[in-house]
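One protein chain is absent from this view; the other protein chains keep their places.
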Amino acid sequence: MKGNNMASIKRTALRLLVWFVLLCGAATMVLPFFWMVSTSLKFSNLVYTIPPKWIPDPLNWSNWKNVWKVSNLLTGIRNSSIISATVLVFATLTSSMAAFAFAKLYVPLKKVLFSILLSTMMIPLVVLLVPQFVLFSRLKWIDTLLPMIIPASLCNINMIFFLRQYLTGLPNDLMDAAKIDGASYLRIYGQIYLPLMKTAIIANTILLFMNTWNDYMGPLIFTHSQERQTVQVAIAMMNSHYLQQTDIPMVMTASLIAVLPVLLLFILAQKHFVDSFALTGIKG
Amino acid sequence: MKKFTTFSLIICLVLLSLSPLSAAGKKEAAPSDQVKLTFMGWGTDAEIDTYRTMIADFEKAYPNVKVEYIVVADNEFDTKLQSMIGAGSPPDVFYCMIDNFMKYTATGNLLNLSQFVNSNEIFERDNVWDQIIDLYRYDGTMLGKGDVYALPKDVSVFPIFYNVDLFKKAGVVPPTKENPWDWNDYLAAARKLTSGSGENKVYGSGAYSLESAVWSNGAEFIDQETLSTVLIDEPAFVEALQWMADLRLVHQVVPTIAESGSLNDYDRFKQGKLAMVGAGTWSLGDFWQNCDFTFDVMNWPVSPRTGKSEIWFGSAGLSVSSKTKHPQEAFNLAAYLAFYEDSQRTAYQKGQAIPMLKDMAYNEFATLDKDPAHKDVLFDVLMNHTRVASQSKTFTQDWFAEFNANVASVFDGSETARSFTQRMKPRLQALLDESIELSKEFSL
Partner (left out) sequence: MKRREGAAGLLFLAPTIIYFVVFFALPLLISVYASFTNWNILSPKRSVVGLRNYQKLLADPKFWIALKNTFYMLIPIPIYLILGLLFAYACHKKIPWERLFRVLYYLPYISSIVALTIIWKWLFNTEFGLVNYALSSLGFAKHDWLNDPMWTKRMIVIMISWKFIGIISIYYLAVLKSVPAVYYEAAKIDGASGTQQFFKITLPLITPTTFYLAVVGLIGSLQTFIEVQLFAPDGGREYGVATIVYYIWQKAFQSSQMGYACATAMLFGLFILILTLIQLSVSRWWVYEGE
């Protein structure tokens, strides 16, 4: 009896310790966020004070009203949404198809193709910038949303790589069984493996959305009119030419608004993680 | 085979569905006699608004011209401009920092504006200060002479702004044109103006302009005749650099590096906690709004060694691309934005710049009932004490950037000016040599 109690006390103590450590970690994660919220409600000259003020006094709600007028935020959100939604749908499709091909199908020169694809991640994007700009110029895609949509929709290497790894870990028995039954590759892909990849796809989708939403360099170089700005560019524009005159509370307000869609998506998709998904069909 | 066709059908549908998106990107075709110009620049929200108003007025005055105004964040401006030039589609009119002016002109990207400048319908050549027109001249090798390749977007003077109330409280008498200060006077005044501690600390001076110290002392970063030899280890240069650093390190009349990092000198001045700061006339609007004390301007003190005082020019230009299809209209736009009376008036009224039109400057602006009281000091500095910085005259500015990236070790006391300059000279010289090589390789 005593031995069991000791063991369970130790275990509870350990759990408490772990929980506490995680709490401290969480505090560091959320602290800057708090400051963002708090600063968005301050007046500009009260941003830097000692001691740091968490609850602004006086509260200044005007930024949340004015940010829509003063900056290009609404247009930015609109454009970023169009880009993100389109890329999300098509990139998931193309990436999962490609991952399926790499993991489960026979493809001539598969290893070579895959290695080449991997190699695309290794060239610093900075260098491709000007040749790509020239290419987009010839295609008349400059100052449209297409340079951000088309390439990303056709191929997302991160997603392909991860899904391929994931699929490689799944057994081939399902596919062999389906092939014997005479199913087409499309059906094998769509009806068997796609559902199995759901969790992995969702994890990647969140990341893809976030990367597209937070993309800065691309829209900056390939678009210039106000109507084509994305949300990050719109926020960066608020950093004034003369650094001293940046309206920090306004930038914080805009940044918070920009973070909300990603945050919401994550919270929503989290439920999908929590609902455990069915194990592979072989067991049943 | 059936699966193949269904599959390819799907692919086609996918691709087709993308075409509405490209339609989302197309712009309407302009009527054939209309001229369309693109104009690219940066700025604060206030500046952008001012420019939008000016563009609207321009389009009214020239109804066959439509202007597309592209605003870019200033730290990305160069990247974007170069991408566009590299792709062969530069904007028709664009901002050009004086530092970059040299390399854009030498490589043939800017349109020669001389013929337009001398006879145009927007401004009188004689009504504009020679210094600012000359700023953007280039004769194939040197800046400042030859044909005009850009118009000044504005001219900014960089005097010392001082807090009149603090001066009165400390019993400091400001200098006048007849009785200028020298470095010793400046230091003595700064000492008197530095007081208090902690929350109530008031500093006498902000960080001093290194260029002013160097040039006033008769020294140079690089030799001015050939622009090919680095001279930073000359005694006059070292003395100037050390004097400037000592203001902070020895005499403590300037905020420490840590303090400047927390609250920069400019903001400290606005809060009334710093008595003298170098600032540009582009800050007038900000000062009018945020300083609740009287302020005025003074010239940079002379060096006791030479009796001279010099400071640099702040300027950005409006240039026309040499590839533009509509040179006359593009020039008109640039000239309008630069010199049109209404825009000049708006600019000085908003405290963004002093007028470039002499009659407006001497009459309206001089009598404007706002600080600084001694606006004639501004004209004096502009006409007699400013010069173009050396790094604007070289093809690249890497040598200057190298100096600036590392000079903080003198400012925080970890190195003396003498050892720093001796150590850096060969590095700067190598970069300067590279600049000259590049210039030979790429200048037309």
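Should a chain be cited, it is by its letter among A and B, assigned in written order, with residues numbered from 1 in that chain.
Here is the rule we go by: a contact is a pair of C-beta atoms (placed from the backbone, for glycine too) under 8 Å apart; a residue touches a chain by one contact, two chains touch by 3 or more.
In this text the structure is predicted, and so the values were computed from the model without any measurement.
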The listed residue (B:86, B:218 or B:413) that touches the chain absent from the view is B:86
If the hidden chain were put back, which of B:173, B:250, B:383 or B:401 would touch it? B:401
May I ask you to list the residues on chain B that touch the chain which is not drawn? 3-4, 7-8, 11, 75, 78-79, 82-83, 85-86, 103-104, 107-109, 257-259, 261-263, 396, 398, 401, 404-406, 408-409, 412, 438, 441-444
Name every residue on chain A in touch with the hidden partner chain. 15, 18-19, 22, 25-26, 28-33, 35-36, 47-52, 94, 97-98, 100-102, 105-108, 110, 113, 115-132, 134-135, 150-151, 153-155, 158, 160-162, 165-166, 168-171, 185-186, 189, 199-200, 203, 206-207, 210, 214, 216, 232, 235-236, 239, 248, 251-252, 255, 258-259, 262-263, 266-267, 270, 273-274, 276-277, 279-280, 283
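In this text, only the chains that are shown with their structure count from here on.
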Just give me the whole-number Å value for how far the CA centre of chain A lies from that of chain B. 39
Would you pull the chain B residues touching chain A in the complex into a rising list? 3, 6-7, 14, 18, 21-22, 24-26, 40, 42-45, 47, 68, 70-74, 76, 79-80, 82-84, 86-89, 262-264, 266-267, 282-283, 286
Show which residues of chain A lie in contact with chain B when the two form their complex. 48, 70, 82, 86, 90, 93, 129-130, 133-134, 137, 141-146, 149-150, 153, 184-186, 220-221, 224-226, 228, 233, 236-237, 239-242, 244-245
